[in-house]
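Omission of a single protein chain aside, the complex is shown with its protein chains in their original locations.
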């Protein structure tokens, strides 16, 4: 299983007038966990670029069963759940102390050839290689 | 129909190394359109708070068929599509010049009683009143 | 005089737990005004890049005599005050309705040759040309 976790303490500048982290900032928390799992397979954003592909987000989903507050420490986990035609990553954020699940969601990415700007209908060989699977 | 549009010019500070607006910033563009439609029914965030209810986002979905670039002018539209038990708002972002659709998505909000912190299973009367509909 | 103004309505996502715009967001408001004045002399960020120079911020100063709140409409003004060796831009943010001054500050930028990555000790000819002044 390809997954990784990062620890995040909710900073003051992410918290809104309702005294909870503003919902849009979770895209950053997801990205921190995503970068960790991509680092773990040796295929981070810089390596993606070097491989000739960009992997833009084409779909983002976030569900917020529970809010988070200033100073709360959470664990954000990212898990690669699909890779054959597109790269799908699932996320879960839970409270570090209680383990209670606070947020979940996913992102979907597709390979875009940086030179031609064309979207790939199947994931390129480099992704399978990095994941250690056969296409 | 309850809907509203805002015009947004993609600022430099929203654009990432791939030279497109970073995907997480669209939650801000959606919010600007959402605030416009809520203003149009006379039930903006401050009026929500005065009415005793917070309406946190419990679900956010964004699909990105096309990227946007620095200096591009787009139109973000928000439309209220559900209100009986929860408030659902649909969004569409299109290029101002070409009219081409760039992004679409939705947010789902539920009423939370600010005093008791309890989530409402049905939308409170005030929302129907503001929308000019009967529950 | 090279100056320009933009109108900004403080968005919800910029406002913190103290119910005022978080101080760091003013760097964005300054940038919106700066982009307007640079557009007015036909030397915006993209044109800077095409001219072979980046103009990074090397100094930022912001003073906050008064806070701003969610929904408040302000006018941000940028004025080019120095250009010979470095580009200095002064800013002022005032309340649209009352005209009261809320914020002031400046940024200092130096020309960096994009190819050699070397910092210029004097502003390049292109800046004088755009400003319509003789070096």
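Going in written order, the chains are labelled A, B and C, and every chain counts its residues from 1.
Quick note on the criterion: a contact is a pair of C-beta atoms (placed from the backbone, for glycine too) under 8 Å apart; a residue touches a chain by one contact, two chains touch by 3 or more.
Bear in mind that the values here come from a model prediction, so they are computed numbers and not experimental data.
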Given C:11, C:52, C:67 or C:124, the correct residue touching the omitted chain is C:67
Which one, C:54, C:75 or C:131, makes contact with the chain that was left out? C:54
Which listed residue, C:28, C:88 or C:120, touches the chain dropped from view? C:28
Please give every residue of chain C in contact with the chain that is not shown. 17-18, 20, 23-25, 27-28, 31, 45, 54, 56-65, 67
Those residues of chain B that touch the unshown chain are 12-13, 15-17, 19, 22, 24, 70
Note that chain A touches the absent chain at residues 11-13, 27-28, 31-32, 35, 44-46, 70-71
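Following the convention adopted for this analysis, only the chains that are shown with their structure count from here on.
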Nearest 5 degrees is plenty: how much rotation brings the CA atoms of chain A onto those of chain B? 180
Can you compute the centre-to-centre distance for chain B and chain C, using the mean CA position of each chain? Integer Å is fine. 29
Cα centre of chain A to Cα centre of chain B, whole Å, reads 23
Residues within chain A bordering two or more other chains: 17, 24
